[in-house]
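Remarks on the structure that follows.
We show some of the complex, not the whole, and keep each chain where it was.
By letter and in written order, the chains are A, B and C; residue numbering begins at 1 in each of them.
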Amino acid sequence: AGGTETASDSDYEYIKNNGKMVIGITEYQPMNYYDENGTLTGFDTEFAQAVCEKLGIQAEFQIIDWDTKETELKSSNIDCIWNGLTVTEERRGNMDFTTPYLANKQCVVINSADADKYTDIASLSSALMSAESGSAGETAIQSATELASVSYTASASQADALLALNAGNYDAIVIDYTMAKASCGQGDYSNLMIVENIPMASELYAIGFRTGSDMTGHVNEVIKEMVADGSLKAIADKYELTELYEEALNQ
Amino acid sequence: METFIKVTLQLAGGFGTTLALFFLTLLFAIPLALLFAVFAGSSIKPLKYLMRAFIYIIRGTPLLLQLMIVVYLPGIAFNAPLTKWQIFGGNVATSYFCGALFAFVVNYACYFAEIFRGGIENIPKGQYEACAVLGMTRSQTFFRVILLQVIRNILAPMSNEVVTLVKDTALARTVSVVEIFFAASELLRVQFIIWPLFYTGVFYLGFSALVTLLFNMAEKKLSKYWK
Amino acid sequence: MAILEVKDLKKNFGNTEVLKGISFTMEKGEVLSIIGSSGSGKTTLLRCLNFLETADHGTISVEGKTIYDGESAVLRSEKQIRKNRLNFGLVFQQFNLFPQYSVLRNLTLPPELNASKEDINNSGGKTAFRKQLETKGMELLTRIGLAEKKDSYPCELSGGQQQRVAIARALMLTPDILCFDEPTSALDPELTREVLQVIKDLKNSNNTMIVVTHEMDFARNVSDRILFMSDGYVAESGAPDKLFNAPETAALKSFLNNSLN
């Protein structure tokens, strides 16, 4: 079964009729998060609001459990996932992606106390490592020959991986650079740091729609306009993501 | 100190959802359980066996799974996504909440139904016979004589089950209901503060202590009349 | 005319015939004791009279009116039965008071629930009707010596006191015939005396009563007539002196032999 058949003719019409698009997110700095005043903000939030405005629909953000995002999308409880979603080949089998709008690279995060111990990829060879189960980070660890002998355990989410790293349950984890950038040095994670000179595979962020949805095309149109008029770059600048934005454009 | 107050307030917000889920579950599950108990004790064989099978299945599978079925299955299997049902105005968060509530209500109704059935079966036959001999109708017998005795019988097992409900509300986070536990993990994900996760324990403990206290008071009240 | 006439009453439980054809009559004001060994069907007989069991065959008539006939479906309907059973009162071995109500409320609740709109109107409204019931209840409690316990709960009373309250509760509905099923068997000897005294007093105020009992002394001294049941039949019946001094059947002789001494 697949939920798209309801809107069999056009997902776009279906969403237009609803008057709103339900956008699945998790709270994740700097993409979608609540600021001090309790308003939802972030790069993806502002981006999505701008796109919806141009399409003449309302954006309704719904916090979901990242574990079950495919289920949420398939069951049509949400209409898209717009939350720093990495484009992967496996995921392509399960949803359609728009044009990528940001580059995403994976990076290694460790406790600062280990800064001298883990300096390059070779030094990690006997470390306890983790990444989100099924994530790009997991692929990165499993495909790196230098890391063939690490003790790897999957975490249920990137947030879980961070928490377990902080608790010392792991020596190093591999997560999205954007997330690592936002969390390392903050709050209780002040003791965490990114190991900058371990290069990891780089991927792209895009918006995920149900397979076969014509929304993909409509949103792609709007993205093209926003790239052209510079408004997307303006949002990227605001959240200090300019570098990743430009990298995406170049690919 | 300031963060402490801010965190407490934020958790209290999530706790409001926990409380709503808790009280609404009780409100709907109790009458439903009465109905289930009546069905399960019915003299109409197919109804009785269907009801018992249903109760058996619900009690035999994790609530976690039932929550997922309610929230995802309508969309996946029947093309009727829960969030598009326009429940109470169609707000998505409300839809999730109602879905979770539905799963909780059905699940707890099954547990309560078993307790009710036990409570009713424990009433001595002599009480019914005394009522019959004194010319009371069936409904008079039930409402004027039996009911309060049933309530007394079930207070202790209900107390256990209701405390379990307090803690089970934490499962709602898996279907995107922002209750206190979800609120705490939000603080972790966005502000990177860990301790609120553990601090939620205080809320649960306080609430289950309160529930236990209320049940003990009710029990004391009723034991005044008869041992 | 006999106040009660039972004719050829039969009752089976599955394959066991418990009552094999019981017939007897009673006059108003008479006290009838039913004796017999365990399993002879005494309790079953009382339960059939009170419609807690439905007899399979036979008739029960009160003051000449047939209130039960094994062959008549009408008389076996639930509504009819509820009405007819009020001809009888029944006091149980285990008292069966309502634990959540005070002693006085145990007495007033059943007549209040049985009252028709007319009854209430005739007494001048709900409050007045309640008052009347409470007055009647207090009279009965005074008679059984428990007036000062009116606000107590059953669990606060001794077994003997509970049984006396159960008797008063049955009397509140002024049944034609009051039945007792071993009313003292759950009591120890001292409490037994209290309860038997109350039954004696009831005899003196001319109540019609059927008492199933194992207390041979009581059966002998208080009852007008004794019915000895054996194996589902009335094996022998008559005045106490006759039965105790000159039993005719072997069954009664052996029963008396075992019970006395």
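Quick note on the criterion: a residue touches a chain if its C-beta (ideal position, glycine included) is under 8 Å from a C-beta of that chain, and two chains touch if they have at least 3 such contacts.
Quantities reported herein were computed from a predicted structural model and do not represent experimental measurements.
Though each chain kind is drawn just once, the whole complex in this file has A x1, B x2, C x2 as its copy formula.
As a convention for this text, only the chains that are shown with their structure count from here on.
Distance from per-chain Cα centroids to the pooled protein Cα centroid is smallest for B. Chain A and chain B, compared by their mean Cα positions, are separated by 36 Å.
A separation of 83 Å divides the Cα centre of chain A from that of chain C. For this pair, chain B with chain C, the centres built from the Cα atoms lie 46 Å apart. If you check the complex, the residues on chain C that touch chain B are 50-52, 82-83, 85-86, 88-90, 92, 94, 96-100, 109-110, 113-114, 153-155, 169-170, 173. Against chain B, in their complex, chain A makes its touches with residues 1-3, 5-6, 18, 22, 26-29, 33-34, 60, 62-65, 67-68, 71-72, 74-78, 159, 163, 166, 183, 186-189. Contact residues on chain B toward chain A in their complex (touch as defined above): 68, 71-77, 79-84, 91-93, 95-96, 173-176, 178, 182, 185-186, 188-195.
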